[in-house]
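Every protein chain but one is kept in place in this view of the complex.
By written order: A and B. Residues from 1 in each chain.
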Amino acid sequence: MSIKPAANGRDFPDILAGGVLIFLGALGLWAGRDLTYGTPAMMGPGFLPKSLCAIIALIGVIVLIKALSKPHEALDAVNPKPLLILVAAIAGFAFAAERFGFVAATIWLLVVGSLADPESRWKEIFISTAVLTTLGALLFVYGLGVQMPIWPF
Amino acid sequence: MAFLDVLMLGFSEALTPTNLMFCFIGALLGTLIGVLPGIGPTATVAILLPVTFFLPPLGALIMLAGIFYGAQYGGSTTAILVNLPGEASAVVTAIDGYQMARKGRAGAALAIAALGSFFAGTVATIALAVAGPTLSAFALSFGPAEYVALCIFGLLAATILAHGSVVKAIGMVCLGLVLGMVGIDVNSGSARMTFGSTDLYDGIDFVVIAVGLFGIAEIATNLESKEIRGVLQSKIGRLWPTREEFKDSWAAVLRGTGVGTILGVLPGGGATLSAFSAYSVEKRISKTPEKFGHGAIAGVAGPEAANNAGAQASFIPLLTLGIPSNSIMAMMLGAMTIHGITPGPSVIQNQPELFWGLVASMWLGNAMLLVINLPLIGLWVKLLQIPYRLMYPAILLFCCVGVYSVSNRGFDVALVILFGILGYVLRKAKCEPGPLLLGFVLGPLLETNLRRAMLLSQGDWLVFFERPISAVLLVITALMLLTLILPTIRKNRKAAFEASED
Partner (left out) sequence: MNMMRTAILAAGTLLATIGSAHAEWPKDRPIQMIVAFAPGGSTDVMARAMQPYLEKELGADIVIENRPGASGEIAYTALAKAKPDGYTFSYINTPGFLSMQVQRKLGYDPKTIKPIARIVDDPAAIVVPAASEIKTIAQFIEAAKAKPGAVSFGSSGIGTDDHLAIIILGAETGTKMTHIPFNGAGETRTAILGAQVTGGGLNVSEFGGNDTSGLRMINTFGKERSPQLPDVPTAIESGFNVEMTSERGIAAPREVPAEIADRFAAAVKATLDNPEFQKQAKQMALPLAYLSGPDWEKEMPTRLARFQKIWDTTPWVQQ
């Protein structure tokens, strides 16, 4: 996703919205391609999902077409770095939680996640990770009975 | 038995030291878990269920009920402070509550939410005591056709929720509806849009979508640029609402209470629908609808009152008919049956001390919640002064653990990533996630009831107009749609929104 050069009379947020809706509508139609449509009296499992996905794609087309003739509006600045780091942090947690337990997953999440903010300082990261991991284990696993192992073994 | 006598009986039961203590434990626990997103009251009540076998029946029920309404109370706190709705009904609170927090009015938002909830809880408790059986009969008259009409009404209300283009809002609603249909289809048993994964057979959990679209996307956007972060370390305004804010919210609380008490009785999406409906009502009748979405206090007061009233009202079908309207009520039912109590008309007659004791304890519990929560507001607001670089990893941890705890699996946490990315892109596209979430909540309700209604009518669409309640709802919906579409009003609406784009 990059910011296109500003042209006159284009509403870029709406162009993006239209694109997203068309993509998701099409994805839904594809994912539900095998579902029976049925009749009103005996609606199949595909009746509403397919109809709705078609509507979503249609709305996407309308938004897109209208956007081309709307007054110019630029996209907000896009800086995907924090998002990508967050994704890596959460993915690691998701992977580690069941396999390596709360402590390992949380340390990964907090240390990697903290890097998403360039203002973070290593010393602070270590302290807050230690505090949050301990408190989290006590509160969530012991206190509230979240069913997650604490240690990797 | 005269009303006053039974009320006296109820209070004499609820005011015993042990029962007061159970009430306090329940309310406190509820507040605590309500503040933590994901870890819902359902799991907590389930864990405590075996413990309650050893408690006196009334004490056990008082405590479990306290957890439930305490969680409703606590749920709005994270929605207001960090834009993280822990449950469906708090989504609406997040819209204006979070904006208020960003303007340094977090204290006022929290205080109004607490006071509004207390008032609504009181009224709904009285409604339960006075009109329980009547309201239950109303709930029973809701068949599939009525639910369909109600859902369509609610979905249209969702488009009012958004403060951008109506077309995009409808797109978001449809997207939410489709997401709500992922998983095993109740009517046919076939797997839908699961991409072949058994992990999706049960569908996507609400918490997964809310945490992704709101929580993660919010953090990613906040970290993106230095300017936004500067705003976050918000100035702390006055803690207490101003006279002006009180003036703007009391009528909203009254209306929200009414909406919540009536809709909350309905099994299924009742409590959630009531919060969304209350917001739409406020925005519709407000003289300054352009303020909604930018920190309108009525947009916090109305829905908060409605969701608490709705939570309280969901006890009505349970206690008067033995019908659990959500999973927590189902657990309450379990606790009751284990103690040999069969909720229904007979309970009120045969065990009045139990019924009225529970009702009285709910009011006491609401009062206790106020006492617990008001002093906490100062503390919550102070939390906002923690530098964001230290705060967001903690929010991240709460989000991940909360999502994990929904079904005890890492899969849901991984799914959050997808919704986080989607939420980020939607923000860039200026699409609001609120309508999507309402669509998601109402999707299954709408679909199953639509299919049931059509099965029962053997394919006759007229069924929706032959049944009076459904016909009335559809007519109201059509009128609302008309006012949206009528060009003049549309122009006004547009002008209002353009004025608000700052």
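Here is the rule we use: contacts are C-beta pairs under 8 Å (C-beta built on N, C-alpha and C of every residue); 3 or more make two chains touch, one makes a residue touch a chain.
Given the structure is predicted, the values throughout are model-derived calculations rather than measurements.
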| item | value |
| --- | --- |
| Hidden partner chain, touching residue among B:134, B:242, B:288 or B:408 | B:408 |
| Selected from B:239, B:254 or B:338 as touching the chain missing from the view | B:338 |
| Residues belonging to chain B that touch the chain removed from view | 21, 25, 29, 42-51, 53-55, 140-144, 184, 186-190, 198-199, 201-202, 267, 317, 321-324, 327-328, 330-331, 333-334, 337-340, 342-347, 407-408, 448, 452, 455-456, 458 |
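Rule of thumb we're sticking to: only the chains that are shown with their structure count from here on.
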| item | value |
| --- | --- |
| Centre-of-Cα separation between chain B and chain A, whole angstrom | 22 |
| Touching residues on chain B, where the partner in the complex is chain A | 33, 36, 39, 43-44, 47, 165, 167-168, 170-171, 174-175, 177-178, 181, 185, 187-188, 190, 192-193, 195, 216, 219-220, 223-225, 229, 388-390, 392-394, 396-397, 400-401, 404-405, 408-411, 413-414, 416-417, 420-421, 424-431, 447, 450-451, 454-455, 457-459, 461 |
| Chain B contact footprint on chain A (complex, rising order) | 1, 13-14, 16-17, 20-21, 24, 28, 31-32, 35-36, 39-49, 52-53, 55-56, 59-60, 62-63, 66, 75-79, 82-83, 86-87, 89-91, 93-98, 105-106, 109-110, 113-114, 116-117, 119-120, 124, 128-129, 132, 136, 140, 144-148 |
